[in-house]
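Heads up, one of the protein chains got dropped from this complex, but the rest are sitting where they should.
For reference, chains read A, B and C in written order, and residue numbers begin at 1 within each chain.
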Amino acid sequence: MAEMTFREAVARGIAQEMDRDPSVVLLGEDIGAAGGVFKATAGLLEHFGPERVFDTPISEQAILGAAMGAAMTGLRPIAEIMFSDFFAVCWDLVVNQIAKTRYMSNGQVALPLVIRSSNGAGVRFGAQHSQSVENWAMAVPGLKVVAPSTPGDVVGLLAAAVRDPDPVLFFEQKSLYATKGEVPDHEIVGALGKAAVVRQGGAATIVALAAMVPRALAAADELEREGIETTVIDLRSLVPLDVTTIATSVAETGHLVTVEENPRLCGWGAEVSSIVAEENLFDLDGPIVRVTTPHVPIPAADALEDAALPSVSRIVDGVKRSLQ
Amino acid sequence: MAEMTFREAVARGIAQEMDRDPSVVLLGEDIGAAGGVFKATAGLLEHFGPERVFDTPISEQAILGAAMGAAMTGLRPIAEIMFSDFFAVCWDLVVNQIAKTRYMSNGQVALPLVIRSSNGAGVRFGAQHSQSVENWAMAVPGLKVVAPSTPGDVVGLLAAAVRDPDPVLFFEQKSLYATKGEVPDHEIVGALGKAAVVRQGGAATIVALAAMVPRALAAADELEREGIETTVIDLRSLVPLDVTTIATSVAETGHLVTVEENPRLCGWGAEVSSIVAEENLFDLDGPIVRVTTPHVPIPAADALEDAALPSVSRIVDGVKRSLQ
Amino acid sequence: MTATAPVTAPLQVVPPAQDVRLRLYRMMVEMRDFEKRAYDLFLQGLVKGTSHLGIGQEAVAAGFGMAMRPEDFTFATYRGHNHTLARGVAMAPVMAELMGRQAGLMAGKGGSMHLTSVAHRMMGSYAIVGAHLTVANGAAWSSKLRGTSEVTVCFFGDGASNIGAFHEALNLAAVWHLPMVFVCENNHWMEYTPIASVTAVAHPAADRAPAYGLTPVTVDGNDADATYEAATAAVEHARAGGGPSLIEAETYRHGGHSRADPGTYRPNDEVQEWLARDPIPLYRGRLIAAGVSEAVLVGIEQTSIATVDAATEEAKASPPPDLSIIESDVFTGEGSSWRR
Partner (left out) sequence: MTATAPVTAPLQVVPPAQDVRLRLYRMMVEMRDFEKRAYDLFLQGLVKGTSHLGIGQEAVAAGFGMAMRPEDFTFATYRGHNHTLARGVAMAPVMAELMGRQAGLMAGKGGSMHLTSVAHRMMGSYAIVGAHLTVANGAAWSSKLRGTSEVTVCFFGDGASNIGAFHEALNLAAVWHLPMVFVCENNHWMEYTPIASVTAVAHPAADRAPAYGLTPVTVDGNDADATYEAATAAVEHARAGGGPSLIEAETYRHGGHSRADPGTYRPNDEVQEWLARDPIPLYRGRLIAAGVSEAVLVGIEQTSIATVDAATEEAKASPPPDLSIIESDVFTGEGSSWRR
């Protein structure tokens, strides 16, 4: 058991899989010699050499094309898209090629690849470097979508993603990189599609992801002080989605609040809400409340950015509204 | 009043605006000399000349960049992205540049531009030419999103889109191009963000968009034969979203069904459902049912494609499930 | 505004051996007969949706197909029937795919634009212009990392030379010194717009080669000897570790862009000039001049028609796909299930 940062856990998780499987290779911008702009791949070039770790030009389509073609022909690439905002410059590779090729080929082509990307706001990088885009991926059939909230889950879910036979988008919330957690020393392999109940309470169910998990927990603490006991679910994976864990909890609490960094419309919170409204409506004793960023680009100034993102107090308010 | 096809209505709507406003210019692939691959811009080059109608290379980023830069500096471009699937190759221009520049500049930059695109399935073009991606756009702050279902609305909403000061994505469902409708001869100008109640009935509210509107109406006919009277709402616009019309109807019927061509996860149906589950939960007398394509790419074979899309009978079933 | 004149390939110094030439001829005839039949079936409403014929461009597909080894990879566009057949894929499953039948190469899930046969290392046909150039790189990169001598050949149109992915792919292939052969089939039109009207240079691919440190190569794409020679040189260059090539094959599609498009937007004299250089009669004449007997050629032609007939019957006999496959193979072994 060692304490390490979220960013160190990324490198540790990749190293675990590269050690195990020689077909795992890495590519991306500044990931090799520089160890990544967030230092999440530090040491991997030194350890695994230039035969397995590749710095690329600023050519995101070429990066994902290379990953896809390599995955089709026997390798298990891990590609980095430096900021998830840049998925927009290579979205075609993600949604039209990587997501659909297995299906269009009627299963002839397998695409065991992972695309890691730093996601989300909180570090004052402005509107083109702060988006949470995990729901862009969730909306596209053929992609698995993961976003851990702790260093331990980073390692376990990275391992699961690398071993998965299908394309996995792995979102690393950039405001979490400096956070710390305990990570066991032995090999860790998680499972995609299993949410974690990180707190138990009977009054309401709060579902959160990535950087919103610690905030939801802080809100739960505050609510507890007011005598409101809540369950907090760390979703961890959007595809596959652990509907069972959510539904089970809602059946117990009767109240549901989702907490996401995404702008208002069409986020994963809407999906979770609408699943419950379709499948578990009669379990509900109050409205399903979604706490989100308003439907705005992320502003750059610290004061504005902080106020735009879901805060602990907005989560607290959201829970109270759900209890009406 | 003249009967015309949906595709003719596109050209008619553009011509109306180009006649009125000399700053309206057109650009896209094969839109000029060829009149567009769907013949939706037929005759415009001949009428308005090569100073206002521009054939481009296969360079979607360059197309949208040109439209954006022109809109920033006094023109009102209408750009065509031939198939909405191709938004993936120029998504950066849409979501990171066009959607955010007004906001990032604190309102200094205005972007009065329209991006038209053929959207959706039903013509056996396979997975890379059949997607419904209007909810990709809906999820991004800064974009307005429109998808008409009739030739009359095509003209009126195109006019509204061209006159709007903000970027509007205008989706033309390609299975509708050959459909016909009456269009008044005089100038028509619609309004963004107004849904149309196209049928009234007290048992349930069906909300549909674009090609799903005629299907929802057919389902309503079938339900009527079984004695179930439904309201059908043609959403027409996703951003702005006419929440009032939906909420008013749900308050009357107590039951909500959304019908969309999109794959299962995170479509606009989820957004509509979750708004109602948050704001009007106690108006509901049954589960909110979403009828969608399953979470799969669109298959090419006619038999498969037909079975994948929401059918009249699946809509009928959906309404019945909502009435449980 | 008119298309540039084709570059005539240098006269063959050493023509291919006669068995190679006969195989090239057979391939071209089969491609032509197959696609003519596909067009008939389209007019009969049996081929649904769209299909993009390579009629007139067979010498490119045949020349390159012939120069490749079984272990090499092909990546093609939606205009990929010929490239698929060139790898030895049987006609019946291809025809059945065009018709949306169960016996289709991808059971109807892909369609004409996405022909794929991994068993033949035909790694797919792609319908977003330019994207597959980057994917092809990935196969070549993998070949290199896995220490094999496989070569990847990637076909695309003139119009693809103006999209961003082209640029990214060519640069990466050059920097990583990949065993890639990029083949631009310059048929002078991108759908309904002449390439010259939207491109800054006369040769959309060849004139860009130096931007990637590559040598400009053009070849007469209607001359199967020339394409075979150019293909062999580039494929073996890549196999020997010499890195990527970019070849521009000048050619022409006889018909329209897709489906029932009559292609009438093209100047008549341009069409006539190219029809007069139809690669198949041209090659037939050359074989006769080289002493091949008429009977041998007629034999090839008759066998081809018989093969197409049989494939058509086989495809027609296949039922539509079972609807259960709609939800299979989104994910490996899990169908389309997105929930736990």
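Criterion: contacts are C-beta pairs under 8 Å (C-beta built on N, C-alpha and C of every residue); 3 or more make two chains touch, one makes a residue touch a chain.
Nothing here was measured: the structure is a model prediction, and the numbers come from that model.
Partner chains of the missing chain, restricted to those shown and counted over the full complex, are A, B, C.
Only one residue from B:L241, B:A277 or B:I298 touches the chain missing from this view: B:L241.
The chain that is not drawn here is touched, among residues A:A218, A:A247, A:V296 or A:V312, by A:V296. Summary of contacts with the chain left out: across B:D85, B:D153 or B:D166, the touching residue is B:D166.
Even with one chain removed from view, subunit A keeps its contact list with that chain: residues 29-30, 33-34, 37, 55-61, 85-86, 88-89, 123-129, 264-265, 294-297, 299-304, 307-308. Residues of subunit B that touch the chain left out of view are 25, 51, 54, 56-57, 59-62, 64-75, 77, 92-93, 96-97, 101-110, 141-142, 144, 165-166, 193-194, 239-244. Touching the omitted chain from subunit C are residues 162-168, 170-171, 174-175, 197-201, 207-208, 210-214.
Note that in this section only the chains that are shown with their structure count from here on.
The greatest centre-to-centre gap from subunit B, using C-alpha centroids, is found for C. Rounded to whole angstrom, the centroid-to-centroid distance between subunit A and subunit B, based on C-alpha atoms, equals 30 Å. One finds 40 Å separating the Cα centroids of subunit A and subunit C.
Centre to centre, using the average C-alpha position, subunit B and subunit C are separated by 36 Å. Looking at subunit B, residues 85-86, 88-89, 126-128, 264-265, 295-297, 299-300 sit in touch with two or more other chains. Multi-chain contact residues of subunit C, defined as those touching 2 or more other chains: 107, 109-111, 114, 126, 128, 131, 164-165, 325, 330, 336, 338.
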